[in-house]
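Data first, discussion second: the structure below is written as structure tokens.
Every protein chain but one is kept in place in this view of the complex.
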Amino acid sequence: MLRYSLSRLVRHALTDRPWSRAWREAKPRNRYDVVIIGGGGHGLATAYYLAANHGIRRVAVLERSYLGAGNVGRNTTLVRSNYMMNGSTQFFEFSLKLWEGLSQELNFNVMLSQRGQIVLAHSPAQMDGLARRGNTMLLNGIEAELLDRGQVQHLLPYLDYSPAARFPIAGGLLQRRAGTVRHDAVAWGYARAADALGVDIIEGCEVTAIMHDSSGAHGVETSRGRILADRVAISVAGHSSQVAAMAGLELPIESHLLQAFVTEPIKPFVDHVISFGAELFYISQSDKGGLVFGGHIDGFNSFTQRGQFPKVEGVAQCALALIPGMSRLKLLRHWAGIQDMTPDGAPFICRTPVRNLYFNGGWCYQGFKATPAAGWCLADTIARDEEHPLVRCYGLGRFAQGGASLDEYGHGHWTYRH
Amino acid sequence: MLRIECPLCGERPYTEYRYGGDADKRRPMHGAGGIEAWHDHLFLFDNPKGPHREFWQHVQGCRQWLLVVRDTATNIVAEVALARDARGMDRQGPGER
Amino acid sequence: MLERRSALESLAPPTGKGEGRPLVIGEVRGFALLQAAAFVGTVAALERAVRSALGVDLPKRIDAPRRANGICVFKTGPEQFLLVGPQDAQVASTEHAGLESSSHPAPLLAGDARLRRVGPEPVRPAGATEFWADTLREVVPSAMGSLTSLSHGRTRLFLEGAAAREVLSTGIAVDLHPEVFRCDAYALTGLEDTPVLLHRTDSQRYELYVLRTYAGWVWEWLTDAALPFGYEVVKKSHASLIVGPNVRA
Partner (left out) sequence: MSAGSHRVRSGGRIDRREPRAFSLDGRRLTGYRGDTLASALLAAGVAVVGRSFKYHRPRGFVTAGVDDPNGLFTLGTGGRAEPNAQGTVVQLTDGLRAASQNAWPSVRFDVGAINSWFAPVLQAGFYYKTFMGPTRRAWMFYERFIRRAAGLGAARHDPDPDRYETRHLFTDVLVIGAGPAGLSAALVAGRAGARVLLIEQDGLLGGTLLSDPVDGQTESWRVRLEAELESLPDVRILRHTTALGLYDGNTVILLTRRDHCAPDPVQGEALQIVTTVRAKTVIQSTGAIERPLVFPDNDRPGVMTASAVRTYLNRYAVACGRNAVVLTNNDSAYAAAFDLAPRIDRVTVIDVRRAIHPALATQAASLGVEVHAATAVTGVLGRTRVRGVTLTPIDGARGRSAACDLLCMSGGWSPLVHLSSHGGIKPRYQADSAAFVPGGYAPGHFGAGALTGRFSLGEAVATGWQAGVRAAADCGFERAAGEAPTLPEGAPWDTANHRIEPVWTLGGARAAKAAFVDFQNDVTVRDLEIAHQEGYESVEHLKRFTTLGMGTDQGKTSNINALAIMAGLRGIELAEAGTTTFRPPFVPARLGALAGRHVGRHFRPVRRSPLHAWHLGHGAEMIEAGPWLRPWYYRWAGQTVELAYLEEMRRVREAVGLSDVSTLGKIDVQGPDAAEFLDRLYVNGFARLPVGKARYGVMLNDAGTIFDDGTTTRLAETRYFMTTTTAGAAEVMSWLEFLAQTAWPELRVHVSSVTDEWAGIAVAGPKARAVLERALPGCDVSNDALPHMGCLEIEWDRVPVRLIRLSFSGELAYELYVPADYGTAFWEHLLSSGEPCGMRPYGLEALASLRIEKGHIAGAELDPRLTLNDLGLGRMARPEKPFIGRELAARPLLNVPERPSLVGIECLEPGPRLRGGAILFAASDEMKGHGRGYVTSVTWSPTLGKFIALGLYAGGLQHLGEEIVCAFPLYGERVRARITSPVFLDPKGERLHA
């Protein structure tokens, strides 16, 4: 792999020497050790860690569209590890740790910006909730700071502290290591690094069937022919149900639409990641200058990738309730991704009832921040045919046993409330 | 904007309604069915990309729960009926799921 | 007697008589609301009962109310109706006294004549004080349906004037074109997240029945919407009101 660096950049600039492809345009082979369905961030990360951590290099990543076409390129780019439910705390912190070394690991600048995230509270009860979260984080070795109203005002003087605020700010929880990552770069960085280790990344290759029988999965039928594999992994969040159905599986997942928004680029305006507490709303500013924000899912099952306008209005209202000065700024673009929603808001990384078929999905709002850890743990689970300790809580069978123990915000069993 | 034609009140934006989720799986009879039946009813979803049977309540209108068949790939609503009258829209007969 | 207070009392002092303004806003007071609902098979029976007790028919659809004898009936569900009628004060006292003696066998409690024991299962459960509503209670047994007083649970606002439609269209997603939402049409809809019954009582007059606890907010919201047009708040002490365009009082 051609190493990227400043000196390389200058040399190419001065000599007009052409760059090489970031990843090969691979043609599907007949057989692989592992086939990963889905060329998003998670699938590519899985392929990379299979090769890098386990030496399994005969791996194909099959992508129906272009690489990174799904949620890795549609999210609001936040990374954080402020989780309090046992299992998720450890998993997401592991992910954040991986983020912290990822640019160097991949030799691709994914622009991790640990600018800090502040989650706001607007009532004493919400402050107690944040306290429980922050205390849990600290007890698990994750830094956290509880801020009172004055401290929030000191840090974020431009929020609405006026008497006109409908939901006055009571305080907030700060995680300084949280921040943002350049989302597309994650897909490209993993693709390039996996490719360099021999992984075949095959775009424009739609899986039409999963070959399986009572002894397990054996490969896939695709728009580009049959591909045999010892092991098959599904990593297609958004369309998990459709792909799992090819193996006869019914999942605790419903697909919902999540919109994201960006304003025109402006000079630095918001220096942190801020989460409103009165309604689900989160905002940060991209390095290019656009304010990137989002809210709740549209609220009903959908695969349309087109958002509903009332949600646009609602999110704009949240933006102004939080930062009144945003009123004059202009919305440049809004788009939507299809998101797996689950009955407890937590994901799945696990084996399935079909032998040699592995599943990664159900990410709700948190797929992007989980990318490195999900890839790491799924790769481990595939390689050892046993769930990685960090994801033992993320099994498909948990609702028959109990459930609710991963429900971070206590929204109950309705997928569309998480 | 998604619009649903309430059989009583007429066509309204979806914001007048409350989404009630998947209506595909028949609810086990009250007091009947074990963990498995209720688990499958509550936690497993067909989640189709296509026609989807789902509940909506016209909370800002007549407060009736409706059974709506909507294509999740296009948001085109094919059928709406009061949920209590919707037997004819059942995909399966009673008790099959 | 205890004083009745409007949900808007502290919010909506009258500012004028509203003559000639593009918009007049106010609250209608002095009405009573009774919700009557049948079960799936008992609508016909309820209709007969309502007709016999009050002389008014039930509407078949949610589009325009039926009215007679000072009672206006809106359909609000497949077997559910909202009856709007006058408050006691407007009913002849003799009639009222007559009813009291005949239909309230529950004994007065000792001590204070103002205190009367009702329930648990007398003819008249607490919650409604209206003569006409009581008349209906006598003929609707629980197997036929249910009656629920909502007189205090709804605040009734009106907007009148050339700008009324425009103001409403800022918050209501119903087509208010005069050919579509004709005089006397009504709709159950939302006004900015709160449920309302919107009734066009005249070509430029609309009434809104809003949930009482949201009434203050709706009031602030509507008057804010009306700001660019200019408006006056007027006081209508009680309803001359059950009128519609075809039964002008």
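Things worth noting here:
Should a chain be cited, it is by its letter among A, B and C, assigned in written order, with residues numbered from 1 in that chain.
Heads up, the rule we're going with is that contacts are C-beta pairs under 8 Å (C-beta built on N, C-alpha and C of every residue); 3 or more make two chains touch, one makes a residue touch a chain.
In this text, all values refer to a predicted model and were calculated from it rather than measured experimentally.
Just so you know, the chain we are not showing touches A, B, C across the whole complex. Of the listed residues C:Arg21, C:Arg154 or C:His199, the one in contact with the hidden chain in the full complex is C:Arg154. Interface note for the absent chain: among A:Arg29, A:His154, A:Arg333 or A:Arg384, the touching residue is A:Arg333.
Listed for subunit B, the residues touching the missing chain in the whole complex are 1-3, 13, 18, 20, 27-28, 30-31, 33-35, 37-39, 41-42, 55, 57, 59, 63-65, 67, 74-75, 82-84. Within subunit A, the residues in touch with the undisplayed chain are 4-6, 8-10, 13-14, 18-23, 25, 66-69, 73, 84, 86, 89, 100-101, 103-104, 107-109, 111-115, 122-125, 127-136, 138-141, 144-146, 157-158, 162, 164-168, 182, 184-185, 188-189, 203, 263-269, 278, 285, 287-289, 304-306, 308-309, 312-313, 316-317, 319-321, 323-335, 343, 400-405, 407, 410-413.
Residue positions on subunit C in contact with the hidden chain: 1-7, 9-10, 35, 37, 39-40, 80, 109-112, 114-121, 125-129, 142-143, 145-146, 148-154, 166, 169-170, 172-175, 177, 180, 192-194, 211-214, 216-218, 220-221, 224-229, in rising order.
Everything that follows uses one rule, which is that only the chains that are shown with their structure count from here on.
The distance from the centre of subunit A to the centre of subunit B, each centre being the mean of the chain's C-alpha atoms, comes to 30 Å.
Centre-to-centre spacing of subunit B and subunit C amounts to 33 Å, using the average Cα coordinate of each chain.
Between subunit A and subunit C the centroid-to-centroid distance comes to 52 Å (mean Cα coordinates, whole Å). Shown for subunit B are the residues in touch with two or more other chains, namely 13, 15. On the side of subunit A, the complex with subunit B involves touching residues 239, 241-242, 250-255, 299-304, 306, 308-310, 343, 399-400, 403, 413-416.
For subunit B in complex with subunit A, the touching residues are 1-2, 13-15, 19, 21-22, 35-36, 39, 42-49, 52, 54, 56, 70, 72-75. Interface residues of subunit B, counted against subunit C in their complex, comprise 8-10, 12-13, 15-16, 58-64, 82, 84.
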